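A protein chain is absent from this complex, but the other protein chains hold their places.
Which chain is which? They are A and B, in the order written, and residues in each are numbered from 1.
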Amino acid sequence: MSQPETLNQAFELGYTYTRSTGPVIGRFLTALKNRKIVGIKASDSRVIVPPMEYDPDTAEELSEFVDVGEQGEIVSFAWVKEPRESHPMQVPFAWAMIKLDGADVPMVHCVAAAAESDIATGARVRAVWADETIGFITDIRCFELV
Amino acid sequence: MSDEQDEITVINAPVYLKYNFTAGKAPARYLTQLKKGVLTGQRCPKCSAVYVPPRGSCASCGVATEEEVELSDKATVESFTIVSIPIPGNPIEPPFVVANLVLDGSNISLIHLLSECVNEDVHIGQRVQGVWNPESEWDYSMNNIRYFKPIDEPDVPVEKIGTLPVTGLEG
Partner (left out) sequence: MKDIAIVAYQQSDSVSDAGAVNEVELIMPVLARTFEQAGLNSAQDVDFVCSGSCDYLQGAAFAFVSGVDALGAVPPIKESHVEMDAAWALYESMLKIRMGHADSALIYGFGKSSPGDLPTVLSQQLDPYYLAPLWVDSISLAALQARLMLDKGLITERDMAEVVSRSRRNAMNNPHAQLSGDISVEDVLAEETFLSPLRKADCSPISDGASAMIIATVDQAKAWGLPYVVISGIDHCIETHNLGMRDLTDSVSTRMAANHAGMNAGKVDVAELYAPFSHQELILTRALGLDKETQVNPSGGVLAGNLMMASGLSRIGEVFNRIVKGEAQRGIAHATSGPCLQHNLVTVLEKGENA
C-alpha cells in the first residue's frame, strides 16, 4: 500500500443568514439604532435587558418595555489577553456581565480597558456607541469604564 | 421617513467560520496517486467490492478497505442528467451532462462530466473515457480529468454495469 502524503486545505464556511427579529427583539434593536437601550419586565417585574420574548420561568409572553440607562455596573468579567480573530476588539479587552441602571438582569458585552488591573467587579461602565448605528447588537461598540 | 419604516424587523447576521481540512488516510492515498495520473480504488476484504474514490471502509460490510486496486480511465454510464440551468459559481455553460460513471475495475459509480458528445444521444451503458489535462497541470484533484467523452466500444448490458474488470467488457 502506498504511503499517503498529509493533504491539508484551509477553507472558510459562510452562512449568510438574515433573521427576522419579531416585535420584541425588533423593538430593542430599533432603540439601539436610536442610541437608546430598552429592557422588558419579566413576570416577577424584574427588568431583563436585552429583552426576552417569553419569561423563562413562567413562559408568559412579555410585552412591557422599560427604558434603561446606558450606564451600569460590572457583575463579572473575563480578561481577554489574546483576542481571537472573530472578537469585536483586537486589543486586550474584557467580556463582562453588566447590570445596566434600571435593569435587574445582567447582559453580556465587551468592555474596553487598558489593563486587567483597571477593571473590577462593581466597576461602573458606560456604553460607547458605534459611529453609525444600524439596529444590531454591535451598535453598542463596547462599554468603557466611567 | 416615518418611524414605522425605521422599525428594525430583519437583521443580517452572517457567520463565517475558518477550518483547516485534512484528508483521511484513504482519500489521501487516492489523491496522491491521482496527482501521478493514476486512478486507484480500494477493495473490501469481505465482499470484494472496489470503491472509488475510497473513504476507508466498505459501507456494506462496515470493515476497513486497505487493498489498493489500480483502475482504468475507461468507464460505463450508469446514469446521467442534462443540466439546463446555470448553477451559481459554476463556470460551465449549460446545457451540459453530469453522469454516474463506473470505472472499469470498480463497482461503485463516481460523478463526473460528459463532453465531446451529443447530449441527446447519451445513454445508460454507453462507454466513455477520461480526457486528462496536460500532465504539467496535474494536482491532488479529480479535475485532472477534465471530462469523460464517448468512445467507440459496444454498450455494456445494464445487468453488467458495475461488474467490469479493469480490462473492460472484452477482457
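Brief remarks on what is shown
Keep in mind that, in the parts below, a residue touches a chain if its C-beta (ideal position, glycine included) is under 8 Å from a C-beta of that chain, and two chains touch if they have at least 3 such contacts.
Note that this is a predicted model, so its numbers are computed, not measured.
Among B:Val63, B:Ile92, B:Ile111 or B:Ile151, only B:Val63 touches the chain left out of the display. By the touch rule set out above, subunit A reaches the unshown chain at residues 4, 6-7, 11, 13, 17, 19, 21, 25, 29, 48, 50, 52, 56, 75-81, 84-88, 95-97, 105-110, 116, 121, 136-138.
Where subunit B meets the chain that is not shown, the touching residues are 11, 13, 15, 17-28, 55-64.
Criterion: only the chains that are shown with their structure count from here on.
Look at where the CA atoms of subunit A average out and do the same for subunit B: the two points lie 46 Å apart.
Subunit A makes touch with subunit B in their complex at residues 1-2, 4-21, 26, 29-30, 33, 85, 135-136. Those residues of subunit B that touch subunit A in the complex are listed here as 6-23, 25, 27-29, 31-33, 40, 66-68, 140.
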